[in-house]
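Here is the structure we will look at, set down as structure tokens.
Only one protein chain is missing; all other protein chains are in place.
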């Protein structure tokens, strides 16, 4: 399997990359880690005329807390997420997800920005972003823009990124006291795309009342999906076992899986039910620590 | 237990010496087919059909030929000019090399692009414009014999429907009568799905024809280079490729498992291309080409097992439908269209058995590869071992106890099976007892009872299999008439070091070490002083190759006997050197000595030197021997495997907690290598049991033709295997050895399936076909609950 011919261009700054995209036109594609795009090119599902390599752009690889935000540079690799002390300590949901994403060699080069910008509901990071209520920062011809994660995913491989835009940073509200998140996906074997995955992030007040909750689902809909109805029944409430059961049912009802090699629609709905409950429990456990 | 006769330095049988072949692989210096690079070498890429069944309306080469570097596009019409567009299969069927009018399965070869570079060849293949008229494919083998089914092979004279052949063994009437009269009969339709060997190295060839010498040099991923040379000469003799002009070199092979026995159309096209162009041509399959071509298994088996009410087995009947794809290209011995399927009566002693099989054509890839299995033994063992467990569950008897009560007894060997085999040896009771001890069977039974009381799903699965390997005796076994012997040729050099060559070909089994150990055992020459060479048809003696666990039973035996011939010659030389008569010379490993005067001795090295420098008058000089071994019988390795699983009812998730494998392969040449082979085969057993299976949609499209969806287990899915052995030597093999490396692939799937089904039994689930995946378990649980 060999990609069709294309022209390679290396950008070392954001400006240069954006200018290149304008110059080369719509047949140009950005490549960061290349672990989503290049396999598609090898299968000739994607045949871009130009590749603009953005992986060498300096200053887009970082994980830091600033003000009220956790900021992750788009070129931060999955391995860097996996081994980062701040994330391990305060945002363990990343560890849950990255550990299950592809395999260590792919994680060495696959980036968080690429995982999100690819717009694939089978990728793991979109569900996390939904649960964590991330804001996507992008830069394009008209300068910087920030996009709420709820406005980011438009369709199969389609996002709010416009022609020339580069996803540069992910901003996530800094973790608060009494908050916690968790992610799990059922996979047929290690490194597989999810049969179904669920990310939950919950914030409690001192009385254990749910102040905020985010639930994102992986690979059970055409577009990465927020479980809105589920969030609503929990927000402002003390989360009881009964509510957790209800949440599971809602999750199984609202997700939109299709039968395929990963299992029947009914099976996937049931899995979503189960994992949603388990991840809420795990998130609560972490929040209460 | 086996007692070593040699020192670790000599490294004869029973020593876990480290492998001699490792160094080159560890340093990246292995030489596989894709590593071969010849001057002027061209690259070939195959255009394949997107349809399962279609007429080819046109093939337009123009755009491809316009690409700089594309030299040729070879079609079926081109090959038809040389009558090379079809080739015979080993079982008297025929297979297209390239089609002239119709494609019969998705991804079938349509034409081939030859270019100066791999990348350009791929571009050329993309640029070939093929127009098809798709037709309704037959995908379900049960519908292949419907009256309105299209006739898939009108090209075959006399072919009226899609039925290929009927085969049967045993006594139908008596078996039916015994089943009718029995207290208990359990029935099940068991499907073993299509799977693929998925060796990490795909198949490939570098063909290099020299127009001046008329020699065709072929580097080939082949487990059987000699047989392939003969087949090529038979197929292409009419264009001038005669056998002495063909040299096949099977270089290092990145896993074979049976998948590198057949002749694939791609090989023939590349060879034809090199012949026509006069330059070397390389073709290496990509992974998708590999996965969707050639398959193993695909038997639908209707089984009936009859017994008395207390569980004494009386009769077994199995009627099978085999899906062969569009041609029967099974790589089987000629007289065995269903391979050794008739081993299906298992490790149990009863009188009546009947097995029959009907094979049909469908619009799927041909194959019938004996995937790490001595020709359909996996199917046979799965059938009997599932049914024995089903019987045990039906009558409420512990499945271990049921097996003990039905085993063929140690003293009953050689045992004549109801379907005609003569089992050589075994001690099934001891082997199962050892497995039960090792895993702690009684404790798990207790734990299971407790867990069931709590509503938890835990299962214990047993498989006590008997294999039949080492094909085979010349009276029954041949491939295209060539008897299935194998060979060894030993040359001991004047300095006492040796070179030995074999008709087999290692694909990771460690022949360079184990064959040297056999010779060390027989001659006392340290294994490190013996070079082993295989795979080059110009230098190695003729042999049928490595598959069906036959290397040790055939070539290993040939090595022992050739060595004994040398020892006999050496005895004469020793007598000459020690100035005594031959009758006064005795042998102990590595040296000859004078009876009653052990201080008067000559080492094997002394004798080897003398064979070239100081041999008795009238003796033929040199110290070489060759033997072609025709085995008197097959060998019957066996084992007892026990698996413990837990299943989560809510999700169907399956957790393999323990797996113990006790194997009996007779005397062991190298315990380290045997254990390694068992480990590997066990992972290839859990693979079809829980993960792998080629999936087709209703149009005949393969849905999982990449390693992203064809789920080869990683180190995470593969459990920590626990292994052990018992030793019951083969009475007829010169070393008392049996084949071994296929036992785990055969024995593991039923053990795992039995464990999972045992776990689900309280819910009323009595059978599931493999692969048993969590979603399949979950679906079955819902059905069971709805019924209950």
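Here the chain labels run A and B in written order, and each chain numbers its own residues starting at 1.
Convention: contacts are C-beta pairs under 8 Å (C-beta built on N, C-alpha and C of every residue); 3 or more make two chains touch, one makes a residue touch a chain.
In this section, contacts and distances are computed from a predicted model.
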Listed names "Carbohydrate ABC transporter membrane protein 1 (CUT1 family)", "Carbon-monoxide dehydrogenase small subunit", "ATP-binding cassette domain-containing protein" or "Na+/H+ antiporter subunit C", matching UniProt entry of the absent chain:
"Carbon-monoxide dehydrogenase small subunit"
Thinking of the complex as a whole, which visible chains are touched by the chain that is not shown?
A, B
Check each of B:208, B:684, B:726 or B:754 against the chain that is not shown and name the one that touches it.
B:684
Filtering B:2, B:82, B:119 or B:761 for touch with the omitted chain leaves B:119
If I consider the whole complex, including the chain that's not displayed, which of B:93, B:201 or B:467 touches that chain?
B:201
Interface with the undisplayed chain - residues on chain A:
1-8, 10, 34-35, 38-39, 42-43, 51, 53, 55, 79, 83, 99, 102-106, 108-109, 190-191
Chain B residues touching the omitted chain (full complex)
18-19, 21-32, 34-35, 37, 118-119, 197-202, 252-257, 284, 286-288, 507-510, 672-673, 675-684, 706-708, 712, 714-716, 718, 720-721
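Just so it is clear, only the chains that are shown with their structure count from here on.
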Which integer distance in Å separates the CA centroid of chain A from that of chain B?
44
Chain B touches which residues of chain A in the complex?
1-2, 4-5, 44, 186, 188-192, 195, 261-264, 266-267, 270-271, 274
In the complex, chain B residues that touch chain A
118-119, 122-123, 126, 286-288, 650-653, 691, 695, 703-704, 708-709, 711, 713-714, 716-717, 773-775, 778-779, 782
